[in-house]
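Here it is: the structure, laid out below.
Note that one protein chain is taken out, while the other chains of the complex remain in position.
Here is chain A:
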Amino acid sequence: MAADVHKKKGWEVPNGSLAPGDGQHAERSESPTPGLAQGTEPGAGQEGAMFVHTRSYEDLTSPEDGAAAARSPEERRGEPAEPTSMEQISKDFSELSTQLTGMALDLEEEMRQSKEGKLEPSPQTTHRDSVLSGKEEEDVTMDAWRMHRKHVFVLSEAGKPVYSRYGSEEALSSTMGVMMALVSFLEAEKNAIRSIHAGTALGGNGMWGLMACLAVLLPWATLAVPRGRLVAGGRGCSLAPPCSPGEPGLQVCPRPSRGTPSQADGYKVVFVRRSPLVLVAVARTRQSEQEIAHELLYIYYQILSLLTWTQLNHIFQQKQNYDLRRLLAGSERITDNLLDLMAHDPSFLMGAVRCLPLAASVRDAVSTSLQQAKAKSLVFSILLSGNQLVSLVRKKDQFLHPIDLHLLFNLISSSSSFREGEAWTPICLPKFNSSGFFHAHISYLEQEMDLCLLLVSTDREDFFTVSDCKRRFQERLRRRGVHHALQEALRTPFYSVAQVGIPDLRHFIYKSKSSGLFTSPEIEAPYVREEEKERLLGLYQYLHSRAHNSSRPLKNIYFTGPRENLLAWVTSAFELYICYSPLGTKAGAISAVNKLMKWIRKEEDRLFILTPQTY
């Protein structure tokens, strides 16, 4: 059941290229302006893109699409012009800031409270890693279990447990039963449950309060469903079915009163149903429902990457109450790792890929070596370091989806076993083709070097051919003499924000939409401790969710908090989030944006892959 790359046309754009049409191939401007057309922003590829074109975050979460293709130039021309001057932007920011400063105080308050309530044991060390001695499980009746900030459960539609982030699935089967009952009960009324908000009163009691809430809601739901929305105000619960029932997406209704602390203090329970699985998150984080649902979808795709959609469906058609844990045994840590990674790495939030900073000449030499070490069955050759991309060469007309690449990154970072020998494993890239397996050759180039080569082939019999590609690649690298330069670059896999030369600037994330790549400096002081780093990511998550709110998206957000100020700027070409000193002014921030964009333009050939190669 090889993935059929030759026939797959679903998401390809008519002209076979993801770069803007010829008419759009405008000059790359020196100083980027807000009116920058997509494809000309800093970081945009010069010769087409590497990835399936995802216009935005919403595309990534859209249901089994295949249709997340680029807009045609015609459509793009029809768009309202972006504001073209800094004055306009600055005016937009001033209009927004009043409202959001108010919000910010709430946010700070909420984040502080949630931190105080945090008694979380370190998730990485407590469970599962010692597979040899069997899975060490937390006792689900203990307080520590209830205090985790984000629980994730996967169950089959028959209500059988498939995966639980913490604790054993067995001990949770009754809880999962309640969840399933709730989901199917509401769906019987042609309504899908998307999320539940549990307020302070219930949130304080942890999961048990939540489960009580679910149980209590059941009889009420009958009354509420025809009206489309239930707000059980007195108990601090609100149930939010979709605004437009026909829409298959994951959009969640805007909350009845935005930003009221009582909601954020409690739990959010988010459901994603992807038959034959139901995924549930119980989160105390500041993320929006949309973002949590997005993470759940990643978990779903992660499961597909091990089994394929076809196999998964086949299994449950054969036997509705099949225990999927049998097939997933030994892979729980891959899912665990994905959840941990999503809490730390902005790649998932941005739906984009970060490149290892590397001199363009070195990267070109690496890419050419990869390109030359080809084989008939190879579809993608990927070189990566940590979770950063060094180079990617693809078969002509075949595009990788960022989600698929993230899943590959996660697979590699979740297992140390790839460090030895050469691995050869079937893997499904669900966004590329959810019905077939590719075969991936995974190996590290050298023992002490964090450089992993991933060769994705369509032919499972081709191990030795592909293994030979690796040998040829290494030989070419040596002959081109870039080995030393690569080693040097790996010594500093992140750059410092100080290089930009803006004193008040602390950190930023810049994403080029047309290339699907983003760049971000190392997180430095004052974000030293793990909680501080997570808090910063939480702020970005918050801005991102406001910018991409499906019912009221924002283009410019200026956010002032007691510990830092943030600014978000989302255009059709790029997204920029910057974090700078709380003493900085708004005018300062705006000029910083200008300067930063110029810097990124200047450094773009080091920070991005501008000329993606094909075989």
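The criterion applied here is as follows: contacts are C-beta pairs under 8 Å (C-beta built on N, C-alpha and C of every residue); 3 or more make two chains touch, one makes a residue touch a chain; residues count from 1.
Just so we're on the same page, contacts and distances are computed from a predicted model.
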{"item": "Protein name as given in UniProt for the chain not displayed, \"Ras-related protein Rab-17\", \"Ribonuclease P protein subunit p30\", \"18S rRNA (Guanine-N(7))-methyltransferase\" or \"ADP-ribosylation factor-like protein 2\"", "value": "\"Ras-related protein Rab-17\""}
{"item": "Candidate in contact with the missing chain, chosen from A:426, A:493 or A:561", "value": "A:426"}
{"item": "Full-complex contact with the absent chain, from A:415, A:435, A:474 or A:549", "value": "A:415"}
{"item": "Which of A:158, A:178 or A:327 contacts the chain that the document leaves out", "value": "A:327"}
{"item": "Missing-partner contacts on chain A, residue numbers", "value": "129-132, 306-307, 326-331, 333, 411, 415-418, 420-427, 440, 442, 460-461, 463, 467"}
